[in-house]
Structure formats: structure tokens, C-alpha cells
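The other protein chains are all here in position, but one chain of the complex has been omitted.
Now for chain A:
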């Protein structure tokens, strides 16, 4: 499974979003389950799957599907 597939699968599982709907419109506030508890689940799952440890500011700035991809680059993960 490539990084993009892994990344997409996390969003599908955590927020029950269909894969075909994953795009730039997936942002915090617009997704029903992306509240603080949803964010905990999203971030801890991404850390688990990609074996990384986010810095505090990255956890706070991770507010969209696209932004997440950008942040992951800092950890040498290209999605």
C-alpha cells in the first residue's frame, strides 16, 4: 500500500468519508466528526501508521486533508 492509500484509508476510517470524496474540501469544521476527539483519533492513527511523532505546532496546524499532506513532508513522508 502506498503512502497516499494509507493516508486516505485513515481519513475514511476516522471520519467515515468515502474515498472518492477526499479532496481540498475536507477541512476541520466542515467534517462532522472532525472535532477535538476526532482530531485525537486522526493524529494518533497517522503517527501509528507512519511511525512518526508530530511536533505540537504541527498537530495544531493540521486542519485539512491537504494541509496534512504538506505537514507530512516535514517528516520525510511524501503522500
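The definition used in the following text is that a contact is a pair of C-beta atoms (placed from the backbone, for glycine too) under 8 Å apart; a residue touches a chain by one contact, two chains touch by 3 or more; residues count from 1.
Operating definition for what follows: contacts and distances are computed from a predicted model.
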{"item": "Chain not displayed: protein name in its UniProt record (\"Ketoacyl-ACP synthase III\", \"ABC transporter permease subunit\", \"Sarcosine oxidase subunit alpha family protein\" or \"Methylmalonyl Co-A mutase-associated GTPase MeaB\")", "value": "\"Ketoacyl-ACP synthase III\""}
{"item": "Contact footprint on chain A, counting only the chain that is left out", "value": "33, 35-41, 43-44, 47-48, 53-57, 59-60"}
